[in-house]
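Not every chain is included here, but those present sit where they belong.
Should a chain be cited, it is by its letter among A and B, assigned in written order, with residues numbered from 1 in that chain.
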Amino acid sequence: MQLVTAIIKPHMVEPVKEALRAAGVQGLTITEVRGFGRQGGHTETYRGAEYQVDFVPKVKVEVLVEPLEVDTVVEAIVGAARTGKIGDGKIWVTPVDRALRIRTGEQDVAAV
Amino acid sequence: MEIPLDDTQMILDNIFVFVCAVLVFFMQAGFAMLTAGLTRAKSVANIVMKNLMDMSVGVLVFAVVGYHIAYSGADFFGFSWLWGGYADAPTADYSLMLPVDFFFQAAFAAAAATIVAGALAERTQFRGYLLYTVFITGLIYPVVVNWQWGGGWLAQLGTPFEDFAGSTVVHSVGGWAALMGAIIIGPRIGKYGADGRPRALPGHSMPLAILGVFVLFIGWFGFNPGSQLAADIEVPRIAVNTALAAAAGAVLAMITSWIVSKKPDVSMAGNGLLGGLVAITAGAFSLDGYGSVVAGAIGGVIVVFSVLGLERAGVDDPVGAVSVHGVCGAWGTIAVGLLANGNAPFLEEGVSGLLYGGGVDLLVTQLIGTVAVFVFVCVAAGLLFSAIKAAGWLRVSPEEELAGLDIGEHGAPGYSFDMGTATGLVVDTPATATEKV
């Protein structure tokens, strides 16, 4: 099994979810995160004082997939989340030694 | 003086001042929301608790000590009046009953006390704040009231000091105490960068802050009109002056902040409305409509520059209490010396300000009063806060400050969202991928 993790723009959650569903993915987990990167932050002003906000809101999408489907999943995410503007985010894929469905105890491919 | 108890006008006066006092007490809710909104979430329970307790402690202390210092001139402690029989005791000068006068004045004392909470927010020990409350409502504020409304030396000047509802007597007292407190306690951790430049520590909730502004606005229609201490035909005019100044203050602060920082700042506009209100508090009776607009508008401009200036000077006042109440209070007091309109039919005495042809007499008096109160409060509050500091009761530990005062001072956080509800269940997304940005 592999875990595909993507950092995307918050308003891309819906299209990414739909693209993944279309690609046959049955489950995923999302987390609110904040990112620092080339996109840079922005300047805010509060009570007349400027200040730099370095972190921008992002969403992390995690999908547990069987190795053969990693490419499909990555492409689905890229296809839905890419705007071409800086800050679209990253995807990384990490190895998973073992996966398990809590409800049934099913393992690995059967667990996702 | 015998009060004609069956006189409807006299009853009306008393009921009117009672209703106004309720509005002034309502300002406590406004102060609580404003201060909570403009400070950080991790100390929010502490700040509303301070507001709750300065009112509660303040009312009791003012009842047994402060009120008597303010008005008796002699009896410093006034336990006896609580025993009863105070119902039909009139106050000396007015047709007001003693209890309604106390009720109204107590609401003012609580307001003066609570101003300081914002300036000292997020770093002051709760017990130290309680101690401060006892002294401001029991001694510092009453002494200033005595000088003016108690018939003291300010009221006895050749040209008597004119502070209708308390730009100086109430607001500046709170504001200057806040200034001394903020200086002596020092800025919040993180307020100034390693380079010494101020950093923004944004307040956590603009809706609460602006709710507070609206509530304070409403309360001010008890504060100013009620200070007429009678239900008479001047009341509506005082109310209009108050509304015009508030509106002008908000608009000018918005414009000023728009120019200064490229965007119209929400909390500054709110502060501007309050600055306009404080600025008209001294002159709500003696200014005309134009003067009220001018006083309020300048108040709105002052607030913005004062907030920025104090911040640069190293004074960390998270909610702008010093600027709104201290600086605009001083401005409003001086504005009377410039803009009092004694020519309009409504002012029989005919005392006018400099710009209305009344010469400098009134202006000089106003400056004397403003400076005298500034000096007295700075010294008194300076001593008070220094003593509290020396006792180790002023500032919380850095650990506690960083974690927030809610847990440290009161044992539990001010906000506790359940897992899964803090962020709601709803993901905010546009409908289609074609709306990609």
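As a convention for this text, a residue touches a chain if its C-beta (ideal position, glycine included) is under 8 Å from a C-beta of that chain, and two chains touch if they have at least 3 such contacts.
Here the structure is a predicted model, which means the values were calculated and not measured.
Chemist: Could you spell out the copy numbers for the whole complex in terms of the labels on screen?
Modeler: So, if we count every copy in the file rather than just the ones shown, we get A x3, B x3.
Methods note: only the chains that are shown with their structure count from here on.
Chemist: What's the distance between the Cα centroids of subunit A and subunit B, rounded to whole Å?
Modeler: 50
Chemist: Subunit B touches which residues of subunit A in the complex?
Modeler: 9-15, 18, 30, 32, 44-51, 80, 83, 85
Chemist: Using the touch definition from the top, list the residues of subunit B that touch subunit A in their complex.
Modeler: Listed in rising order, the residues are 198-200, 202-203, 257, 260-263, 265, 267-268, 304, 307-308, 311, 320, 423, 427-433, 435-437.
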